[in-house]
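One chain of protein is taken out of this complex; the other chains stay put.
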């Protein structure tokens, strides 16, 4: 199988080029339109589109530097973490651009806007989260295949959530974070081998690998307000998503530190908690970040997420490994899975308190259920 | 005292949530106002507010990645540096948001704008600077308490400088940098223990810790123009602050390298100088960055700051440790203290040359004096 990886990678890139040649165009803008009386909606013009560019770049830093370095905390998997992260994301954003465009335009040609690039990066994030659960258990070949399958399932679930259920999920806590985590866990469950139980020597962090992981963690933390607000439909919602994420993250840092010190022997802070649980506030506030919730409500969500995430690392991850035979290398369940579910629940509560119309609440719950269910089914099939 | 830290941290977070519930609102924008004939000033609308967002994100990178990694240069304090930095900043920005809002609105409810988030990050920076002087000498518990006290004093001094003296300090060289440095030095003076004199083995840098510190240093260097221009009141001043900071920083790099090579044995460059003195130009130009000074004047300020900062590291820091019994772990006096004073003096000279009205010059001098005096008094009380 010496040439499987290079041939598969080149083959996939050729397929991408052919698909892009057939389906992907620039946005041309209303001023170049040949049909002034056209009944089509006018395309966004580049000026409007460019407004999203700083947000896009913030998200781009998170995907490539943030997730890449966060996965370097294991001494032996530093290169795999950051190297395969780049490969997955580079392939994933191409395939994500295509498959999301096809879903949205029902199979017709479509135009690239800056927003498409943000969504393409988002689809790559989903695979990167799952990668965190299977790091050290998969080959690059398996990751190429998983990237293609997972993004396809992800785009289908996104279509269901946003187009069918018309649910709300601005920071995609349910559709990206919970989905990515449960997809990865399902794959990890299939790939479980019993010798993983007794803690592999490769699975250790050392001083420097922990410092490299802090680079990833901090850049994720810093730009999370951009992640949760990047796809907002208007300036007011974008502004609210930024403010809520900012305070939710700050609150989750304080409670995660407190909880880490409480649970560790002699009150020491645990670096894995600091690297991961401090981000839980960003995930958990994602779904309702743009809703009219007061800032203190965002801080409560963040505080809870910080505590739950540390508890997950301390008690759930060992339980998963030994009892459920699911080995979650980076603890994505604690950083993305649980906080993603918290995010979904918080949004259901928020909407239930605000609106009398129960169909909206049910849709939101359906979105959460669908994200977890398709993730588990998709992950089990992919792992097999 | 096993549970003091977690209980204090959780207690503080609960207090923050209660205070935010009572006092903090979103900006609602003029278009959602229910009282068109209201005599209140119209709130900024989200569109205008969002213009500051890229600046905010640049400052945010400086606070969390810049200051965090700059403090990792000591082999043994890498985790403390970056970990406690995150905790201080996360708590500080919440408390800073509250206390600054209360001062500005005289105790009434207030709205969050992107500018408030920039100011909240600024208040966190003040504590981070002081933290640099006491790194290795304080516990996380002490840092939580110091964060609350220092930001309160900082906000009071800011009120004095900007509302009472009506002084000018766009990059807050006096109110943040000089204040933070002298506050930290006063605390460090109180915490002095004689065994610090003979150079602790923990207080050594190694190859990799110096490289991690360069990450912090470079991101501070890169985004300093955003720091000095983030709170500018109009585009013209913002543009001038950017250009002046850009050239002042570049000049301080060249003179800091020259001075480091001149003073070190065999002309070698000293990494501590490279990590710190290259930033002195950003601090020193801060106060007059938005004034109508020609770019070459900014370059002169930067050149002087680079030289003074290296001289400070070489001669003043040992003198402080042995004679004044003040042990300044990261040398914040050379990076923030002296250049902050230079910034204040430069602004006094600039205003004196430009204007005939001496009351403005006196106000500016009062601002510098007030920043140093409240810092020293506040620090002495906090340290005790």
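For clarity, chains are labelled A and B in written order, and residue numbers in each chain start from 1.
Please note the rule applied: a residue touches a chain if its C-beta (ideal position, glycine included) is under 8 Å from a C-beta of that chain, and two chains touch if they have at least 3 such contacts.
In this text, all values refer to a predicted model and were calculated from it rather than measured experimentally.
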item: Contact with the hidden chain (one of A:215, A:289 or A:365); value: A:215
item: Per the touch definition above, residue among B:253, B:280 or B:316 touching the missing chain; value: B:253
item: From B:299, B:316, B:330 or B:351, residue that would touch the chain that is not displayed; value: B:299
item: Among B:13, B:58, B:113 or B:158, the residue in touch with the chain that has been omitted; value: B:58
item: Residues of chain B in contact with the chain not shown; value: 54, 58, 207-208, 210-211, 214-215, 218-219, 221-223, 225-226, 235-236, 238-240, 242-243, 246-247, 249-251, 253-255, 257-259, 261-262, 266-267, 269, 271, 274, 278, 292, 294-296, 299-300, 303
item: Where the missing chain touches chain A, by residue; value: 2-3, 5-7, 9-10, 12-13, 16-18, 20-21, 24-27, 29, 45-47, 49-50, 53-54, 57, 60-61, 64-65, 68-69, 72, 78-79, 82-83, 86-87, 90-91, 93-94, 97, 112, 114, 117, 140, 208, 212, 215
